[in-house]
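For this depiction, one protein chain was excluded, whereas all remaining protein chains were kept in their positions.
Letters A, B and C name the chains as they come in the text, with residue numbers starting at 1 for each one.
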Amino acid sequence: MSDIPGLLPGLEVVRQDFPILERRLAGDVPLVYLDSANTSQKPQVVIDAMVDHLERHNANVARAMHQLGAESSEAFEAARDTVAAFLNAPSRDEVIFTRNASEALNLVANTIAWAPTGDGELGIGPADNVVITEMEHHSNIVPWQLATERKGADLRWFGLTDDGHLDLSRVDDLIDEHTKVVSLTWVSNMLGTVNPVAEIARKAHAVGAVVVVDASQAAPQMPVDVQAVDADFVAFTGHKTVGPTGIGVLWGRAELLDRLPVFLGGGEMIETVTMERSTYAKAPHKFEAGTPPIVEAVGLGAALRYLGDLGMEAVHTHEKAVTGYLLDGLASVGGVRVLGPTDPAERGGAVSFELEGVHPHDVAQLLDSRGVAVRAGHHCAKPAHKRYGVQSSTRASSYLYTSPEEIDALVDALGYTKSYFKV
Amino acid sequence: MSDIPGLLPGLEVVRQDFPILERRLAGDVPLVYLDSANTSQKPQVVIDAMVDHLERHNANVARAMHQLGAESSEAFEAARDTVAAFLNAPSRDEVIFTRNASEALNLVANTIAWAPTGDGELGIGPADNVVITEMEHHSNIVPWQLATERKGADLRWFGLTDDGHLDLSRVDDLIDEHTKVVSLTWVSNMLGTVNPVAEIARKAHAVGAVVVVDASQAAPQMPVDVQAVDADFVAFTGHKTVGPTGIGVLWGRAELLDRLPVFLGGGEMIETVTMERSTYAKAPHKFEAGTPPIVEAVGLGAALRYLGDLGMEAVHTHEKAVTGYLLDGLASVGGVRVLGPTDPAERGGAVSFELEGVHPHDVAQLLDSRGVAVRAGHHCAKPAHKRYGVQSSTRASSYLYTSPEEIDALVDALGYTKSYFKV
Amino acid sequence: MSQQQADLDAMYQEIILDHYKNPQNEGLRDPFEAEVHHVNPTCGDEVTLRVHVSGAGDDAVVADVSYDAEGCSISQAATSVMTELLIGRRVSEAMGVHEQFLELMQGRGQVEPDEDVLEDGVAFAGVAKFPARVKCALLSWMAWKDATAQALDRADNPTEENR
Partner (left out) sequence: MSQQQADLDAMYQEIILDHYKNPQNEGLRDPFEAEVHHVNPTCGDEVTLRVHVSGAGDDAVVADVSYDAEGCSISQAATSVMTELLIGRRVSEAMGVHEQFLELMQGRGQVEPDEDVLEDGVAFAGVAKFPARVKCALLSWMAWKDATAQALDRADNPTEENR
């Protein structure tokens, strides 16, 4: 294996934890999975934890008084502890299990839209504004478009600089005394940009706004400390952190969770229900209507423990090393234009690019014929694509199991693509 | 094995499909799982389908152009086909994957609350009413309490008769020309009652109301045909139909899904996103924001195919046979009062009861010490408990893998409970 | 006897079943400064509980605890035992008893109870081995703490009406 400083120690062994990496594709070519920003692969321990739960401990949680119920509840709540530790959350009761990051962001947008409005209140009304950025994933755009439209509030956007960063020059105009919410991504899933979240949180808090951080791309790649970043809400999604689909996390400050109205109604989120009225449980249960994603929580717990065992600092260092190698590789191809920062120190591991003369679909198709899996399209970030005058792009995204040889395979396959399309 | 007419053919072999049934609990007693109305156990094929997906085909859906993405998308969309067939839905595009039944019901309640109001519109306003029943699960109560409260509409309730049926005597007063929605459970999770859903749907449609059927307890136990029952929306949940947690289903009539506004915003549910405005995909994607429960859909597909292979008629016959045997067994104990219909032909397999002189918690505890897992509490049906003057009850609920011997074990353990508490 | 059976018997001590069948200090009484209603959302067990505090500051005493409760043997017996333990004590002492009981319940069977402090309350040591039942044993203790906090709060910050 190539020797690049910063690679995860024992990478060859780590790769063996991921059964899918042994897959061979059509034409008996090995899988080169470079679509981890889309969804990550799962280590055996995560799969095994889920299987063990389903085969031996499956029962509903909270409501069940029997032994299986106690085992299942304990496993489920232990996952909440694991998430709290992973985020350095002050309290486990601040960790809400959702369906995915999108639901987590919608939960915040909807409950804020339903909250009372006025000075010192959390709700948004016609006099208020919400600030997001042009590099957001659609899941952190559409909920705010819907909420501000419903409440008649103003939606404002941080623009982007030519080199792929947030344009902070107008920050004091954007975030003003009418700003109720600032919601932004920590790491862009298209540009890779790492945003100065703590700095923006400080500005937002100075005017009394609530700060929502979309950590969907940050949580897989770098240590996340909700206290250090000084956010009020942080969302991430299980399937990108080597966990299963069907589960996401919303962390929120206890005091705010207390003040927000309920989201969805049903079993588990109530205190008591009568025909006249219902009262609700405290957070986190208040926001978890119905049977929660139990086996998914078990899987997510195992996933975050796996990441913790590798060490998020080590994962981050690996990501930077591989991304640097990837950027160098792309530069060597010729005709490649990278969208977003080109210094690996300033960015995450998702690298979107254009290959002159070949449409991203066709690039992806050719790469796929060589076993190299990348994403082509707008990556759920249409406004950011528009900002850079492109309709779509090709994105290669590495993760903790990515080896330099896989980057070599990508670079090779890009050369082949160029020759195939005669560009 | 006892010979009771109607048992599933090859029950002993069927039981071997469920690995957890081999579990031995504290004191080396075998598990007797009679809490299937709470959540069902999973056959090996479901677990294996999920493992195979995670180990060999895992990728995000729809957005991915590579081979794994195609395999994953195909598996995910094939599950939608399986659900459509299971429900006899006119179109696969009417099948929406949600987190659970609770989210499915909230989806309907929220989008109806957001829809335009007025004559011929789907929305609810101060002049309108919504009708539910006193035997609903909290997940079909609270969403309507919240929606009607937000919109100033009236919430009305079908009462219950002393023998556990819907009181239909006032139906024409309840459902009137201002009724916009009638939402009711097909099979009660507390009383076991099977409601005359098609008859009520007819009355509701006569006044132009939309009919929502909570099939959470029906779907596991009996053939569900959304066309025959003439509902507009039908919800059920994966984990009660031998599938995984983290997934539920909302079926809705295409024409209504088209007219309803969107629910949650984000990736997958859009057509295009610009800073000025977004437009949305058609159903089902319109209602599926963010990465869907992919491996859960794969599991649910396998689960519904498993049920289909057994045959839902055969499952239903088995359920009735075992429930009859259970009711006889309970009658033999002395001091047992069953809540709900006592004729197995009129009910589903969830049987709630009181044991004179012993609180349900204590009953459940004693049964658990004998390995018998039942539920004690209000089963998320507080209004129905109140209606019958009880605060909580013990519930034994069988399923396709339940054997008469397990019912014998329950009856035995109830005798032991009585002697333990000297009643 | 199996471990299983032994654990069960350790939970359902004679003393607990006695309190269950003959609850002490039952019923709602006057006077009281605070009344609360607590529910166990999982199972629906409920308690309405009143606290009467006499004296103030360091001399405040739990003059009466009265209640109307519905629930299982563990929750009913816990309520009964609690009233016996707390009525007549200084509030500060009562809080200490509450602390010890809480510790015992959350100790998963690893905490050795102090009979001098907890008296009949030691009978609940066996409950700690059944996580699902711990909430039952704590329901009215939590209600008492809540009500007492409210009562003291009112004593310190009398509103217009009761000044």
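Heads up, the rule we're going with is that a contact is a pair of C-beta atoms (placed from the backbone, for glycine too) under 8 Å apart; a residue touches a chain by one contact, two chains touch by 3 or more.
Quantities reported herein were computed from a predicted structural model and do not represent experimental measurements.
Here the chain not displayed is in touch, across the complete complex, with A, B. Touch with the chain that is not drawn comes from one residue among B:4, B:45 or B:62, which is B:62. Contact with the chain not shown here comes from a single listed residue; of A:52, A:77, A:271 or A:362, that residue is A:362. Considering B:81, B:177, B:199 or B:271, the position touching the chain not shown turns out to be B:271 (whole complex).
Considering A:203, A:239 or A:378, the position touching the chain not shown turns out to be A:378 (whole complex). Annotation for subunit A: contacts to the undisplayed chain at residues 26-27, 29, 359-362, 365-366, 369, 376-378, 382, 385, 391-392, 420-421. Interface residues of subunit B with the unshown chain, by the touch rule above, are 62-65, 69-70, 73-74, 270-272, 281, 285.
Here is the rule we go by: only the chains that are shown with their structure count from here on.
For the pair subunit A and subunit B, the distance between C-alpha centroids works out to 31 Å. Centre-to-centre separation of subunit B and subunit C, using mean CA positions: 38 Å.
With centres taken as mean Cα positions, subunit C sits 45 Å from subunit A. Shown for subunit A are the residues that touch two or more other chains, namely 63-65, 69, 270, 272. Shown for subunit C are the residues that touch two or more other chains, namely 42-44, 130, 133.
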